[in-house]
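Here the complex is missing a single protein chain, while all its other protein chains stay put.
Chain naming follows the written order as A and B, and within any one chain the residues start at number 1.
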Amino acid sequence: MLGLIASIPYWAQSLLRVLGGIVAVLLPAGTIVYVFLFKMMSFMQSRLGPMEAGPFGSLQLFAEVGKWLQKEDLYPERADKFIFKMAPLIVLSSTFLLVAVVPFGPDAWFTNFEAGVFYALAVSSVSVLGILIAGWASANKYSLLGGLRAAGQLIAYELPMVLAVIGVVIQAGTMNLQQIVVAQNDGSIFGWDGLGNPYILTQFIGFIIFMIAVQAELTQAPFDMPIAESELVSGYMTEYSGFRFLIFFIGEFATAGVFALIASILFLGGWGVPFSWFGWTSIDSIDNWMNVVGPLIMFTKMMLLVFVIMWVRFSYPRFREDQLQRFAWKVLIPLSLVNIMATSVLKVAF
Amino acid sequence: MTMLGDRQQLAYIASQAADARVNVELETEGMTLNIGPQHPATHGTLRIIARLDGEQVVWAEPSCGYMHRGYEKLTEVRTFPQVTALVNRIDWLGSFANEVPFILAAEQLMGIEAPRRAQWIRTILFELSRIANVSLFLGDLGVQLGAITPVFFAFRDREYVLNLIEGATGGRFHPNFDRIGGLKDDLPAGFIDETRVVMRKMRKFCDEIEGLLFGNEIFEARTRGIGVIPRDVALQYGLSGANLRASGVDWDLRRDQTLPMAWDKVDWKVWTHPDGDSYARCWIRLQEVRESTFIVEKLLDSLPSGPVMAKVPRIIKVPEGEAWVSTENPLGEMGYYVVSKGELGPFRVKIRSASFNNISIVPWLLKGVYVPDIITILASLYFILGDIDR
Partner (left out) sequence: MAKVPGLLKGLGVTLGTMVETVTKGANTVQYPHEKETPPIRARGVIALHEGNCTSCMLCARSCPDWCIYIEGHKELAPPRRAGGKPRQVNKLDRFDIDYALCMYCGICVEVCPFDALFWSPEYEYSEPRIADLLHDKAKLGEWMETVPEAPELEAGAEKKGKK
């Protein structure tokens, strides 16, 4: 199969990659919205969720997309039109840029950067820009408050995210996401390689910090001050309706999916299963069917992590802005620095 | 713009500063934010005009009246049964509780008392209204703070109470069941057993809310120490209900005054809290729901038999006089001052609603708090717009 793909012209390969990227972003977004937002949230609230559109409400997402698409394209009179229209696209583009570096299988990847981790963390900050200008350009005091809160919060929680990932990078010895996956599945815990070496076991603190930082980067409760439904109506998204709101909406859940994919790569072993199960020795010796099974494994791990994110989202009230910042600066960052020091010491020792 | 002289500029800036109390040297501007009248957080159409310095409130003022329905004027041209039907809609969540003080005032003017069974059933329905009202508060508290799940639990468990009220009176939200001299009808068969089951369910709901909200560290961080009302300030501003008891004042009209109702016939506890912050107000309401379930169960145990209506003429003309009756409603102290001139309807009714006095403390309380805390404080003070504006 790989020979077949290598033989088609470059423009066709790029087209396949683009289509794959779109699927990789929209499919998780759609599944997350249906399974978690419509169904899991409803079950946690003693109700059944949408049941009318399609069997068990499975087509509700299409109905919602259709509803948003057919709405009037409004924007406030005093809004800065160009920036107002650009903001949702910036937020969504950062998701697409992020998924470009996620490997789905031994040969199923879009790009294979040597500094994949560095690129991923850098590109995930682009969405902050989008949120900030959405808040300013809306010509609405509530949006402004939401945008300013978002700026403070998202920038503050970038740091714990980066520092938590550094522990993984130290342990893996590389910033290449593909190599990190291989290092985890090829590794062993004190000589026993039945489970590989998923970094969640050794980098447990880093995992927790990363998940909390992801929760904050996605502006999900308990860190949803920028949206803060009961105060700011919808925060920076208040003035958006129709197609533009749809892009924000997709962006929110697609980013949740992609962050979960990255977390599963860094901590749960990514697309792989422990090599010892099939007797593989290196990445070249992996069978070709892994290219099809790998995305499925990634999908499962992503759903698991998003389950935890959404579970926390539906259960907790939200932090106040200053409590949020205090938590990031005074608790998470020192903890992650300690984690880095401990990891480097142990890495040299063992 | 014309060039202002130095002195004029200073005077202009000083007047702005005096008005908004912002720091002149930093040249920051205060932002005036209109919270409401359409807002997810205010329980209805309340408008709070807040002047902000960044995220801190410098000055706030509630502007109510968007829901004024002219109750006191309406009552001037209606008969007593019609007024009873209207008055249900003042505090629409615990609506039986609105009828009771009015009917008691009319009965006081007539000099009659409802039979014992009617008093018991009135108290039971009153406490059921309290449970329905305050359990919605507990759910709504979560939504104001960002936890979207408790409100569904609240609506789910409140349905049981509303079904009980509907089974007895015919209306879920507006029972219209109280009559001068007693009640419209007796309880349907099966009410007592069903009520016992529902009270157990409500206690389970209280435990769920306690686990989901009150034990939560984030909730404690959001509500402890926020919006502290000292004891004397609470008394000065005329707060009532749980707001007063949360500031340490041991005052409950059910215990502290004698009315022809059944509260003094059973043993129950008045909950107070010394702190006076938002956490205290919310915690007290949780305990009060539990206490109400116990009160209802004890009243059901001791329910006397007999008629539910005293001997009153068919067409009731309340004799001349003035009467004031107030009761401990779910929101606070609600009272009616009824002036009658011997006709079919009252001459004038003055409605003292609890929420109107409760929000009078808002300008004092909101100085210097952050914007998220505005929502917490308003949620913990708990008012219903129908009660404020009437």
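Here is the rule we go by: a residue touches a chain if its C-beta (ideal position, glycine included) is under 8 Å from a C-beta of that chain, and two chains touch if they have at least 3 such contacts.
Computed from a prediction, not measured in an experiment: that's the story for all the values here.
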| item | value |
| --- | --- |
| Among A:44, A:108 or A:170, the residue in touch with the chain that has been omitted | A:44 |
| Residue touching the undisplayed chain, where the options are B:92, B:191 or B:370 | B:191 |
| Residues of chain B (touch criterion as defined above) contacting the omitted chain | 78-79, 81-82, 85-86, 117, 149, 153, 156, 159, 163, 166-171, 174, 176, 184-192, 208, 211-220, 303-308 |
| Residues from chain A at the interface with the omitted partner, ascending | 40, 42-48, 51, 311-312, 314-316 |
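As a convention for this text, only the chains that are shown with their structure count from here on.
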| item | value |
| --- | --- |
| Euclidean distance of C-alpha centroids - chain A vs chain B, Å | 44 |
| Touching residues on chain B, where the partner in the complex is chain A | 31, 33, 39-41, 55, 142-149, 152-153, 156, 212-213, 216, 218-219, 221-222, 370-375 |
| Chain B-touching residues of chain A, taken from the complex the two chains share | 41, 44-47, 141-142, 145, 221-222, 224-225, 228-231, 233, 314-323 |
